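To start, I am sharing the structure in question, which I have written as structure tokens.
Here the complex is missing a single protein chain, while all its other protein chains stay put.
Showing subunit A:
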Amino acid sequence: GFIFNNPNSGWEAKAVEFFKDHLKEKDAHTWVPSLNDVPLHYLKPNSLVKFRCLIQDMFDPEFYMGVYEAVDPSTKAKVLRCGKYKDVTECGVRSLPNTVTAERQTFYCVPIPGENPWVKEISSSCLARVVPSTSYAPTRQKRSYEEDDDMDDMDTQMQREPHTGMSCCLSPQSPTEQHGNGDCKRRETEAPSSQTAPASHLDLNFPLPGEKGPSCLVKVYEDWDGFKLNDTLEVFGILSVSPALSALADKKDASSSLLDPTECMETAEEQRVHSPPASLVPRLHVLYAKPLPHNNPLLPSATLEDNSAFLSSTLSEMASVRAELLTFLTPILLGDALAAEYLILHLISNVYSRRDVLPLGKFTLNLSGCPTVASYTERFYQIIQQLVPSSYYLGMSLQNMNQMRFVPKKDYSANRLVSGALQLARNTSLFLDETQLEQGQLDTAGVRNVTALGNLITWQKVDYDFNYHQMEFPCNINVLIASEGRSLLPSDCQIHLQSQITPPHMEEYLSSIHVHPQASQLNKFRMYLSVARLLNYSISDEVTKSVEDDFVDMRKDDPQSISAEDLHRMLVVARLLSLSLGQTSLSRDSWLRAKHIELLRRSRMEQHTCVNGNEP
């Protein structure tokens, strides 16, 4: 690709445009192998890959050689080369007059935290269907990096790939079986991938404990101001795993001269974090990044507005799916249909807007009266996990509250944002199990964690700790609190479980509800919940009027019966109820129904208060 080396031909914009167009084509994205599903050592370096991820941290912008001069080894002539989309240049040490310095931004990206196994399974099977598993001879592994000249033919490869289909290997064989040569083994020992040795020396900074998967340094070349921390993206870009990158971090103390002022300044920690071994944290040079409104692989990738056929067919089915889901959830909630109804409302809730500091549309549910026997809450969570694309179970045991890091904190010596459990993608379901809480003392960290949870629920924001100051990051997390009595955390709505099961039979009953529904049914539920969340909603003037009248009437009868806060909640319930039925505007019926279920819930609470007596 000589034309690619001419900086003036405008080829660059054209090439990027070419890729963007192709990736927008129907199913085009399924040609591209995904870093989420394919182990890194099966992927060809300098090839096009995609990555579904969350921006965990933003590093400082970096300056690189956009265009530089090099000497062609065969002709000895000076040629200009493009430094975009690569990490290493092969020119001499000298920077020459023709060098153009350009700027790019690096994001540290991790797989979407708490992404449930079914999402991973379905998205990887999507890929396998389209790409036949051809055998792939990994040329890279046989070469040492000194003679690696893949760079040169990168351009032509890029041209070829979208047409021929990516060659990548999806067979379940292990790499050593498939290519039983010495090089392979050597590579394995050289750079332990996350499967073989769980990177003891390098913390990949996943928000949630126990997460797996590659993290990636994503290099963005344009419009990086449009990205925000915790955005979920699907990134298409060129994979760069040049071992030279990691060499930098490893050999540091050995050979670099102490006198080099640029190298002795950074702490070893910072170097490790910002230039981790490429075999562990590959670099991805972005051609095109698509923000993900959701990570449900069952939904078509186009937005709902663009896909009216899909939308209308789903809308008509929603009421029936809802009924099915209700029947499915009721036995899990010990036969309590009202609680099941509220659970559905909770699962489709979403912060759709903010008025100054007030988040609108959030619906934190406190499910009180959960039995503590037979690990009910864990089972319950397993069901939730089957339904939503990403979720996290947080047992609020004293130990967890005192020891876990909830709030991300800036580590200035490594110059990175150390993640915490509350750094979650939008619409993640956070399941707080308060039945795990026992008596005891919360220490300072514990108090801070409880405050952080409270802020998250009330304001839908997390104050990240930057040591010298705090910084507020808005979030959109569905919090579900399972507790015995009323939760110590605030919530938008509390409902006390009315068990239809008598306590002696509880254990027996619980062990029997562990039924797996059919996959097709599950998928229907999954689609339903994701679609309901994405719908638009409005209230007509007429209904507005009647809602106002209702409110005034209720206040007239008994001013104590309903406060502004109650009206807030009723409006949210009405909104979610309408959406759960596939109605995009509030009808009189839905409003009455919302009022009705609120009434039921409140009467139950009063009942409960009387029984318990210790509530204020």
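A few comments on the model shown:
Note that in this section contacts are C-beta pairs under 8 Å (C-beta built on N, C-alpha and C of every residue); 3 or more make two chains touch, one makes a residue touch a chain; residues count from 1.
Going forward, contacts and distances are computed from a predicted model.
Think of the chain that is not pictured: of "Transporter", "Pyrroline-5-carboxylate reductase", "SKP1-like protein 1A" or "DNA replication licensing factor MCM4", UniProt labels it "DNA replication licensing factor MCM4".
Summary of contacts with the chain left out: across A:T101, A:S125, A:S312 or A:S603, the touching residue is A:T101.
Across A:A337, A:L360 or A:I501, the residue that sits in touch with the chain not pictured is A:L360.
Touching the missing chain, out of A:D443, A:E548 or A:E606, is residue A:E548. As for the chain not pictured, it touches subunit A at residues 57-58, 60-65, 68, 83, 86-93, 95-97, 101-103, 146, 225, 227-230, 244-245, 247-248, 251, 255-257, 259-262, 264-265, 353, 355-358, 360, 410, 412-413, 415, 417, 447, 451, 459, 466-469, 471-474, 537-539, 544, 547-548, 551-552, 555-556, 559, 563-565, 567-568, 571-572, 575, 586, 616.
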